[in-house]
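Here the complex is missing a single protein chain, while all its other protein chains stay put.
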Amino acid sequence: MRIPCPHCGARDAQEFAYRGDAAPSRPDLDSGQAAFADYVYLRDNPAGHIQEYWHHTQGCRAWLIVTRDTRTHAIFSARFAGERGE
Amino acid sequence: MSEFRLPSGGAIDRTKPLRFSFDGVDYEGFAGDTLASALIANGKHFVARSFKYHRPRGILSAGPEEPSALITLAHGEHEEPNALATTTWLRNGLTARSQNNWPSLDLDLMAINGWFAPFFAAGFYYKTFMWPGALWERLYEPLIRRAAGLGKLNAQPDERCYDSAHVFCDLLVIGAGPAGLACALAAARAGLRVLLIEQDRALGGRLLSENHVIDGAASATWLERIEAELASLPSVTILRDTTLFAAYDHGAFAALERIEDGYAQQRLWRIVAKRTVLATGAHERPIVFGGNDAPGVMLASAVETYASRFAARAGDAITVFTTTDSGWRAAQNIANSGARIVAVIDPRMDASFDRAALCDAMGAKLFSGAHIAGVRGKKRVRAIDIVDRSGSRHVLRTDIIAVSGGWNPAIGIGCHLGARPIWSDAIHSFVLPSDAAHVSPIGAAAGHFSLTNALMDGANAANLAAEALGKTNTPPVIFTADQENVSVTPLWRVKDSNSKAFVDLQNDVTDFDISLAAREGFTSVEHLKRYTTLGMGVDQGKTSNVNGFALLAEASGKDIAEAGTILARPPYAPVAIGAFAGMHRDEHFRPTRFTPSHEWAEERGAVFVDAGEWKRAQWYPIEGESDWLQSVTREASAVRSAVGICDVSTLGKIEVQGPDAGALLDFVYVNRMSNLQPGRVRYGLMLREDGFALDDGSVARFSDQHFFITTTTANAARVMQHLDFCRQVLRPDLDVSTASATEQWAQYSVAGPKSRALLQRLLPTLNISNAVFPHMSALMTQWRGIPLRLYRLSFSGELAYEIAAPAHYGDALMRALFECGAEFGVTPYGTEALGVLRIEKGHAAGNEFSGQTTAHDLGFGRLLSLKRDYIGRVMAERAALTDPMRLRLVGLRPVDPQMRLTSGAHLLPIGAAPSASVDDGYVTSVAFSPSLSHWIALALVRNGPNRLGERLRFYDPVRGGNGEVELCAPVFVDPTGERVRG
Amino acid sequence: MVEPLSPLLPVAPSYSPTGDASEICAETRGAAIASLHVRPDDISLGAPLPAPGRMTRGETFTLISTGPCTYFAVSDGADPMFGAQLAATAAGARIADQSGAYVLMRIHGGQARAILQKGVFIDLHPDVFTPHAAALTRCGRISVVLWRADEALEYGVAVPRSYARSFLDWFAFACRAGTVARRRDCHRQRHL
Partner (left out) sequence: MRFSIFRLAREALTGHRGWTPHWRDAAPKPAYDVIIVGGGGHGLATAYYLAKQYGVRNIAVLEKGWIGGGNAGRNTTIIRSNYLLDGNIPFYELSMKLWERQERDLNYNTMVSQRGVLNLYHSDAQRDAYARRGNAMRLHGVDAELLDADGVRRMAPFLNFDHARFPIRGGLLQRRGGTARHDAVVWGYARAASDLGVDIIQNCEVTGFMRNANGAMIGVETTRGVISGKKIGLSVAGATSRVASYAGLRLPIESHVLQAFVSEGLKPLIPGVVTFGAGHFYISQSDKGGLVFGGDIDGYNSYAQRGNLPVVEDVCEGGMALMPMIGKARLLRSWGGIMDMSMDGSPIIDRTPIDGLYLNTGWCYGGFKGTPGAGLCFAHLIARNEPHEAAKAYRLDRFAHGYVIDEKGQGAQPNLH
C-alpha cells in the first residue's frame, strides 16, 4: 500500500501509523458523556469511501486525512489533518 | 551419453557435463538441464509417490505448474523438501531424493492405501474416527498425520541467506515470452523504465521450444536480436530466475529471485510499477482418462520442450492424445527433433488442416474421433487401450502419452486484488475480467494463443502505457509472425475409463471424487475445493482446477460459466518463508538500541535486559555476589545510604515550544501545567480519551515558551504520536511545536543522601542548595563547554537529581560523575534496583499502567482537574471508572516476613475456596525491600484503599505460591517524604 | 573540553564490504545538528528554506526539509552550543539541538545506491532522487534522514544515535548479501 503523503510524496504504508475514521469530531466539554461515548466508541465503519487518519510516523510526522475505498483500498486523496497545513 | 539424449540440438551445453544423483543413483546431465530434463534424458520417469494412494508418479510438465515431480534436495544435513524437479536447474553434485514413500520409491508399503482406495473416497475422514473420542489424539490423528504431508523438513535452522531489494519502474512486464518481449522492447524504445521479470533462466517462453518465423527471420534469431537490444538499453532491467508471486495495492508487487552463485540464495523484490502487463502465458491442461497418472503420461508441450530445448527424448514410442491444434504442432516438433511418434489420437472428427498427411510425414498412426480408455503399466506406461470412432478397442504399445487438452491462461496474479475470472467459450477456459485494472493481460495470458496476436498485444500494451505516461514521441513498433491454428475442442473426461481417472494428480482427486462431492451437496466450487482438496497442492491446481470445475458443472447440471472458478490467492508459486524474513531473524530480528552509557556499563560488568528495543543495565554484579538479588539489594541500599547512579536515558523526552505550549500541555495532562513556574518541575498524568490512564512523567518548564516533558520508556513513541495528534488535529488553533529529544539527551538519575555533594563536586560553581534549587526544580547550565540540564526530582524517594547532557557526551558525563562520586561511595544501579526503590515508595509504573487502570485506581483521583477540558476528562468521570469497588492500588506485606511474594499472584479472602467469584485482585509488582528486610508488593485490590490492615490469601497456583499478606498503604519508606526534600 | 563518543566505536566507525575505501559507510564526525520549527512568515535563517523533499546550503550550515514547517540544520563545525547559537540568531524559530540524537553517515562507492535501495522503499533513481534531494524514511526497520548532497551517487544518512550499530549491521548485511548487480543484464538496475 502506498500513501500519497502531501509533504513526502507516495510512501509505503509501513512508514505510517493508522488511527481510523476521521469523521467523528471531538465534542465540546459540556456536550456530556453520551456525546463523548459516541465519539470514542461508535463508528460508521463504511464499506466504501472512508476518510481516515494516518500519521507519517517514520516521515514528516504529519497527521493526514486520507480518502480511501475500504472495499478496493483505492486512495483518492490525502491532505494534512490540521487546518493550517501543519 | 545418456540413452535418451538426442545426438544434437537443444539449448544445453554439451561441453559442460554435470554429475548428479537421484535416490542414491548417479546420473549425468549437462549445463542448461533442469533436474527433470536430466532425469528424462536418463530414461527416469518414475520419480515420486502420490499424496494419498502413494501411486507411482512421473514428470507431467516442464515448468512451475508441475503437480507430480516433487523431490527433496539435500545439501549435507540441510534438506529442502517439495522442490520441483521441473524448475530445479541442474548443478554439479546435486543430490535429490524421492519423498513420501517407505521404505523406498520402488517398493512403497504405504501403497497399501491404494487397496483401500474405495474407503478413502473424498471426505471419508469427516465420517469416522469419532469413537471413542480419546483415541483421536492418541491413535487416529497420529496415523493420519504420519501418512499425510509430502516432504520432511528437518529441525535444522535454515542456513540460507535471503536478500531483499526494492525497485521502481514505469512498466512492469511479467513474463518474457514473445508477448512480454515485444512489450518490453516497444516500451523501452518509447523511453519507459521497464522491469522485465522472467521465471525461467532464459528469455523467450515458448520460442525456446518452438520454431517460428518472426519479421521474416527464424524465431531463434529474432530472440537473439531482441535480447541484445534489451540488454543494450539502460532503462531496462531484466530479472531472470525470478517469479513474480503477488500483486498488492497501488502498483506494488513482490517477486522472488533464485540466485545460483551468491552469498544469498534468494532475493525478495518489492516492486512499485506505474503500469503492469501480464504476459505469463498459459498452462496446458491434461485430459482426464483412466490411468492418466502413470509415469509416462506427460503434457504434449512438455514432451516437446524436453525434446527441442533440452534434447531429451521422453521415450521410444510416443503417442500424442490431443484435442487441440497445438498438440499437432507439438507432435511435428517432437518428431522433427528426432523422437518417434507412433500415433496421434484426436477425439475431434476433423480439423482445419490435413491431419492424415501430417501423420504420414511423421510415420505415425492417426486415430481420429478416438480416445484413450485405459493405460497399461503401473510404474511406467507400457501400452494403451484406444477406443476408435466406431467404438472398437485397440491396444497400442507406447511408453509416452503426450496429452493436450487445451490451454488455461496463467492469470493468477490478475486475481490477487479480487478480480473474478470469467469463462470464455472461445478458448474454453477462464480469462481475466476487464476490471482487473492493476494488470493488463496480453498474449496467451489474455487467451490470445497465436504468436501473431501475442506480438501484436505486446506492442499495443507498450504503446498504451507510453501514452498513459506521456511518452508518445516514438512510432509504434509492429512485429509480424507466421499464422498458426489454435482451435480447441475440450474433452473434459473420458467416460468409459477402465480405471481411476485423476483430475488433481498431487492430491489424488479423481473424477469419481468430484461426482461424489457433488452428490453430497458440495456443489459450489469453493465447497468442492475444500471437501476434495482439489487444487490445494503446491501447484495450486494450475493443471487441475479447470478440469475439476468442468466436471463439477457436469455433475451438478450447471454450465461451467455458472459454476465459476475460485480466486487465486498469493503467492502465485510457493515462496520460502525465510525469504520474507530476510535479515530479520535470530539476533537481528529487531534492531537493538544502546544507551549513551552502554560501553561504560559493559566495562562495569553490567547484566543487560531488553526494554523494548533497548538494552538497559539490569544490575551490576561485583566480586563475590552469587545471585541477582544480592547485587540488586546492595545497589538499592547504596542509594538509600549514600548515592547511586542509574541511566534513565531511555525515557521518552519531548521539547514543547511556543506561546501555547502551556495550553497544549493543559490539554493532554489531567493536571494543569500552564501555571508551572519557569525553573520548576511537576509530575504529570495523561489519560486516553476513553478515560483510562495512558502514561505519566515529569514536566519541566525552562522558560515562558519552553517546556520539556518525559514519558515512560515503553510509551515514548505512542505519546509523541498522541501529542502530534492533539496539536495537529484537535488543537490546530494552538501555536506550539513539539520535537522528540529522546535520542538527544543522555539522562542519569543521581539518587541518595549524598547526591547533592556529588553534583556539587561536578559543578562547583553552581548553587544547588536546597534553598535555591529545591525539590521539583530544573535548570540549564554548561559543563566543560557543553550544555547540561539538571532536574531535581526523585523516583526513589531519596534526595535525587536527574542530570542530562547531549548523548554523544553521555559517556564522558557518566565517567565524570563516577570520578566525582568516588569519595561518596557512588554505586551504579540498574533497572532492578530502580524498581525496588520505586516500589518501596509506591510509585506506579508499567505494571500498574496496564491500560486497564484509571487515575482513581492508581490513587491519582485528586489530580483530575474539574475546571477544564483535557483528553479523557469526560469519559474518566463515568461511574464505572470511579467506582471505589474497582481494583485499586495498595501495598502488601507478607504476614510471615520470610515469605517471598511474586507478581501475578491473585488475592482471595482467607478461608474461602479458591474461585473467580471471590477473587479480590492481584499483585502487580514485588520487591525485596532492603529497608524492611522482607518482600513487599504493590497490588490492585477490590476497594483496596478502604481495606488497609485487612489480611488476604496470597494465591499463585501456577507457581505454587501460597500464604497470607496484609494490605497497607503503598508507601513503605519515608511516608512523610522528608528525605526527598532534604 | 569533553570528547564526544561515537556509538560505533565498539564495532567500527565504518564498514567496507570490499575492505578498501571504495565501498563504504562511514561516520561523518564533527557536525552539529538542530531541529527547527519555522513558519514561512518567520524571519530567515541566513539560508533559503528548502522545499519539501529538498535541502539548501547556507553559509555555515545546510538546511534539510523534514516536514511541514520543520527542518534540520546541519552545521559544518561541531560546536556543542550550535543549537543555542542558532536560537539566538533566528528569533521566532523554535530550535532544539539534536547533535547528540543522530549519527551522520556517508555512503559512497559504486554500489552505494544499489545497497541503499535494498533498505529504502523510495525511488533512488538519479533522475528522481536528484542532487539536493532529501527524505525522511525508513531503512530496513530504522527511521533515517537521507539526502544526496551533489551530483555524485553518494548519500548522507542521519541515523538515530541509539540505532547506529543496528544500522551498520544492516549495511554490512546488505553488502554481504550481494549487491543487486550480479548477472550480465542485472547490473543496469542502477540506472533503472
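For reference, chains read A, B and C in written order, and residue numbers begin at 1 within each chain.
The working rule: a residue touches a chain if its C-beta (ideal position, glycine included) is under 8 Å from a C-beta of that chain, and two chains touch if they have at least 3 such contacts.
Fair warning: this is a prediction, and the values are worked out from it, not measured in the lab.
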Omitted chain's touching partners, listed by label: A, B
Selected residue (touches chain absent from view) among B:156, B:703 or B:769: B:156
Of B:82, B:98, B:113 or B:301, the residue in touch with the unshown chain: B:82
Omitted-chain contact residue, chosen from B:133, B:470 or B:764: B:133
Touch criterion as defined above, residue of B:394, B:420 or B:688 at the omitted chain: B:688
Hidden partner chain, residues of chain B it touches: 51, 78-82, 118-119, 121, 124-131, 133, 136-137, 141-142, 144-146, 148-158, 160, 162, 246, 248-249, 252, 254, 270, 416-418, 512, 516, 519-524, 526-527, 530-531, 533, 536-538, 540, 569-571, 574-582, 584-590, 592, 609-610, 688-692, 694, 846-847, 850-852, 875, 878-881, 902-906, 914-916, 919, 922-923, 955-959
Interface with the undisplayed chain - residues on chain A: 1, 12-14, 18-21, 33-34, 37-38, 40-47, 50, 52, 68, 70-73
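Keep this in mind: only the chains that are shown with their structure count from here on.
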Inter-chain centre distance, chain A versus chain B - centres from mean C-alpha coordinates, in Å: 26
Contacts with two or more other chains, residues of chain C listed in rising order: 69-70, 121
Multi-partner residues of chain B (each touching 2 or more other chains): 272
Contact footprint of chain B on chain A as seen in their complex: 1-2, 10, 12, 17, 19, 26-29, 32-33, 36-37, 39-41, 53, 55, 57, 61-63, 72-73, 75, 80-84, 86
In the complex with chain B, residue positions of chain C that touch it: 1-7, 9-10, 35, 37, 69-70, 80-81, 83-84, 94, 96-102, 114, 117-118, 120-121, 123, 125, 128, 140-142, 160-163, 165-167, 169-170, 173-174, 176-178, 180, 182-186, 188-189, 191-192
Interfacial residue positions of chain B with respect to chain C in the complex: 161-169, 193, 195, 230-231, 234-240, 259, 261-264, 267, 270, 272, 583-584, 588, 590-596, 598-599, 602, 614, 655, 657-658, 737, 739, 741-746, 782-787, 805-813
